[in-house]
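Note that this is a trimmed complex: some chains were dropped, and none of the rest were shifted.
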Amino acid sequence: MNSLLFLVLPLEFKGMGDSTITADVEAVAGDIEAMEIRGAATIADAAAQALRTQAEESEAASAGAFRTEMRAAARHLHDTRPTAVSLPNALRYVLQRMEGATVSELQANIRAAADEFCHRLDRAQEDLGEVGANRLRDGDVVMTHCHSTDALACVEAAVEQGKDLSAIVKETRPRNQGHITAEQLRELGVDVTLIVDSAARRYLDDADHVLVGADSIAADGSVINKIGTSGLAVNARERGVPIMVAAQTIKLHPATMTGHTVEIEMRDEQEVVSDEDRAEIGDIAVENPAFDVTPPRHVDAIVTERGQFPPESIVTLMRELFGQGPTEPWNEE
Amino acid sequence: MNSLLFLVLPLEFKGMGDSTITADVEAVAGDIEAMEIRGAATIADAAAQALRTQAEESEAASAGAFRTEMRAAARHLHDTRPTAVSLPNALRYVLQRMEGATVSELQANIRAAADEFCHRLDRAQEDLGEVGANRLRDGDVVMTHCHSTDALACVEAAVEQGKDLSAIVKETRPRNQGHITAEQLRELGVDVTLIVDSAARRYLDDADHVLVGADSIAADGSVINKIGTSGLAVNARERGVPIMVAAQTIKLHPATMTGHTVEIEMRDEQEVVSDEDRAEIGDIAVENPAFDVTPPRHVDAIVTERGQFPPESIVTLMRELFGQGPTEPWNEE
Amino acid sequence: MNSLLFLVLPLEFKGMGDSTITADVEAVAGDIEAMEIRGAATIADAAAQALRTQAEESEAASAGAFRTEMRAAARHLHDTRPTAVSLPNALRYVLQRMEGATVSELQANIRAAADEFCHRLDRAQEDLGEVGANRLRDGDVVMTHCHSTDALACVEAAVEQGKDLSAIVKETRPRNQGHITAEQLRELGVDVTLIVDSAARRYLDDADHVLVGADSIAADGSVINKIGTSGLAVNARERGVPIMVAAQTIKLHPATMTGHTVEIEMRDEQEVVSDEDRAEIGDIAVENPAFDVTPPRHVDAIVTERGQFPPESIVTLMRELFGQGPTEPWNEE
C-alpha cells in the first residue's frame, strides 16, 4: 500500500541572501512561495520575465559574473516551489539559451529567450488545439476522463474546423470533474453522454479516440494524469481505440530526465467517503491518490503546441526545450 | 451507443389453462410472477419443489402422459419470468433426471431430483465458500468489486480456516455497493481499504487476487457481472493478478448454451447524476448499464459449489447439470 | 517451406474379405471409395445406415461375435477413405453406443444409435443456424471469409428471426468463394460490401463479428479452415472483434483426440498464377495451401447443432459423441 512515487529533490538554498538578486526576482519568488502566483502557465510566465529583468538590471562586470548571477537568480526562484512542473521549465528554457561572449550579448540572448518563451506560452493552448483537432475527423466520438483545458482546446478547434463531434464523458470520481467537461462540451455544441467510470470499457466500442490531458509527462514517456487514466488506457489498447494526450510543453517534467520519479499527491479521504458513511462502515482505511502513471506503450500520441509526438520521443523535445545535461542548469558550474 | 445485448426469447405460453397443472404449481407460478417469490435461490427452490408436488399429485395414466404433464408444468413455471436465470436451471435440473419406464419410476426420479436439487441449493454457498477459500492463502490481499454474497462466502470460509486476509474494496459507483462489502468484511475481521473505482489499477500491484461474484455466466465462458468487472479484469491480467469469480451453479445461464445472449439491464439515470446537476450541465444523455461482459480469457477460475472451473470449461458443468440438448426440455417432444 | 502437417494414419486393412460383412456395407464402402457417395453429411449418413443394416442382418451367435462383426464392418467402411472427417465420426457414434448383454439388445442399441445419428444429422444445419443466429443482434455487421453453408445458416436463421444484418465479404483468393457468399447473402436480403482479403483489418472496425465455417476442428481446440482464417482471427482479436466458427459436429476430427495432426491439402499452383504470368515472372515456386490452423485462443465460440462451445471445450463434446478411448473403436479388442 505504500508504493507511492517520491520525488527526491536536492534542496540547496544556496541563492538565499545573495546580494546580486534583483528586487523583482525576490518579489516574484515571494509571490510564488505564497501561492499568490499560481497555475502552471502563470508561474512559468512570471519566472521567465523575472529572469529577463534580472538580466536587464545586472551590473555584472564580466560574462562569467553575469552567468553566475543568472544562475543564482534562477536557483532562488526554483527553490520557492520545487515541485511545480512549469517553474523549472521556464528557468531551464531561458538559461539554456544563455550564450554569448560578452555581458551585452548574454543580456540580449536572455531577453530574446524570455520573450520567446512568454510569446509561445501565450499561444500554446491554441496552437496545441489546432494540432489535436487535426487528429479528429468529422463524426468522431471522443471519450474523456477528468477535465483538461488542453484536451478541450482540441475539441474546440475541431468544432471551429467545422467537424461534428460527440463525446462520452466519464464522471471521474471522486470529484466529478466530468461534470465540468460535460458542461463545457455542451457549450461547444458537442453531444454528450455521461457515464460512470466503470462503464468505460463497455462504451469504448463506441469511441474513436480516448482524449485526456496530463498533470505532467516524464522523460521515459510516462503520462502522469488523474487517477483512472492508466486503467482506461489499458482497456482502450485492448479494444483498439487510440489514446491521445493533450499537454502543453510546460507539463514536461524536467527532473524526470535525470530519473527522478513524480510524487503522487494523496488527497483527503472525505472526497471518497463521507464521515457518516465511514462511521457506519466501521474501521476502514481510505486511499485517495490524485494521479496515476500510464506507461508510453499504452499511449498513441502526445499533442503539444510544438506538434504531436509518440510518447517514446517526448524526451527529445524536453532536451531541445529545457536542456540536455544531467544536472540542473542553475547548479552547473 | 445501441450495441446492447438482447435476449431473444421464444415466448410460447402453451401451458396456460392446462387442466393437468396442479394448484401448487399454479400458486408458485403466480407468486413468482408477482415477485412475491424472488431472489435466485428462493425462486429455484420453489420451482423444484413445485415440480415435486406436481409429480406426486399426478394422475397420469401412462409414462408418456406423465412426461407431457411435467413438461407443461415446467413450461408454465418458466413462462412466468423467463429472464430469471435460476428458474430454468431448477426446471432443467429436475426434468433432466425424468427417467423411467413407468409412472411410479418417473415419480420417484422426479422426487429424488427435486430433493437433491434443493438439498444442494441449501448447501451451495457454504460449499462454494470452502472451494474459494482454498484458493486464498494466509496473508493474501483480495480486491473486490460490487457486493456478492458468494464472494464474501469465500473470504468468510478462509477466515474460518484461520487465514489472515486484507481487502481493497472498490466503492462501485453508481450505487456504492462497495460500502456494504466493506462493512461485512470488517465484521469478518478483515482489514479494509476503500478506493474509488478509478484507483483499481494503481492498487492491483498490492493485490493477490481479484475476487468478484457474477450475475450470470454464459456457455461461452463469459461472465456477466456488475458494470466495471470487465475493465477490472483486463487490468488485472495486465498486472499479473489472477481473477476469481464466485458463482453458484444456479447462475449458469441455460439459454446461452444455444447461443442466446444476455440482456443487460439499463438502470435509472438518476443513479448517475442528480436532476439538479443534470439541469446545470445542460442537455446531455446518461447511460447507466447495470452489467458488463467479461470474456473467459480474462478470468482465471470460476468457483462453484461443485468445485472450481476454468471459464472455458463451465459449459461442461452446465450440460451435466441442466441438459445437453439444443432445445429447452419443456419444449421437447 | 516444408512444415506442413501430416496425418499419420495406421492403415490396417484387416476387414477385407471378411465373410461376415453384409452386401450393403460392401456396397456403401465401394461407393465411398469411388466417391459416388461424397460430401461430409452424405458419407456420414450412408455409413451409419450401413452399420444399422449390418446389425439387423447379423447372424452372430453371441454378443461377442456380434461385436467383432460390427467392428469389422466399421473398419471396412473406415478404410475406404480414412481422411474423410465425417466418416469415422459416424462409425464412432454408432459403435460408442453398442451396449448390451445379448445380441438382440445390441441390435436394438445399434439401430437406435444409427437412427438417432441420422435424425440429428438431418436437422443439424438448421439447429446450428438457430444457435448461431442467437449470437447475432439486430443491426450487426458480420465479416465472412470463404464460403460456408454452416455460417450462412446462422445468417439465414437470424434474418428469419427478423434481424437486419449487413456483411463485409472477403473475396477469398485464390478461388474467390467470397463471390458465392456475397450472392447468397444478397438473396437473403443482407447488404453486402465486397473487399479484397488484404482490406480485412481496415474493415474490422466496422464489424461486430467474424463469422466463418470450418473444414475440421481438432481436439486441442484448433480450427482448420480456408487459408487466411488464422491471420484474420489474429487481427480480429487485436481489434476486439469476436470470432465465431460455425461447424456441425461431423466436422470434429476424431483422430486429433489422439494427437494426430490434420493434413493440409496443397492445391494446384494455377489457382494462384496463370501459366503465362508465371512464364513472364521467371522461375519461381508457388505454394497454395488450401487451409490453415487457428489456435483456440484466437476463437471465441464454436457454434454447433449441439449448442455453442468455447474451442477449449470442444474436446468434451467430441468425447461425448464419438468416444473417449485412446484407440479407435473398430480396432479395440
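Labels A, B and C are assigned to the chains in the order they are written; within every chain, residues are numbered from 1.
Note that in this section a residue touches a chain if its C-beta (ideal position, glycine included) is under 8 Å from a C-beta of that chain, and two chains touch if they have at least 3 such contacts.
All values derive from a computational prediction rather than experimental measurement.
S.K.: What is the total copy count for the complex if 3 chains are drawn?
M.R.: Taking the 3 displayed chains as part of the assembly, the whole thing totals 6 copies.
Operating definition for what follows: only the chains that are shown with their structure count from here on.
S.K.: Subunit B to subunit C: how many Å between their CA centres?
M.R.: Inter-chain centre distance comes to 34 Å.
S.K.: State, to the nearest whole Å, the distance from the C-alpha centre of subunit A to the C-alpha centre of subunit C.
M.R.: Their C-alpha centroids are separated by 59 Å.
S.K.: Which positions in subunit C are in touch with at least two other chains?
M.R.: Answer for subunit C, listing residues that touch two or more other chains: there are none.
S.K.: Could you please specify the touching residues of subunit C with respect to subunit B in the complex?
M.R.: My answer: residues 127, 130-135, 137-139, 161, 208, 242, 297, 300-301, 303, 305-313, 316, 320.
S.K.: Would you pull the subunit A residues touching subunit C in the complex into a rising list?
M.R.: Touch residues, subunit A against subunit C: 205, 238-240.
S.K.: Under the touch definition given earlier, write down the residues of subunit A that touch subunit B in their complex.
M.R.: Listed in rising order, the residues of subunit A that touch subunit B are 1, 3, 169, 171-174, 179, 182-183, 186-187, 191-203, 205-206, 226-228, 230-231, 234-235, 238, 272-273, 277, 280-289, 292.
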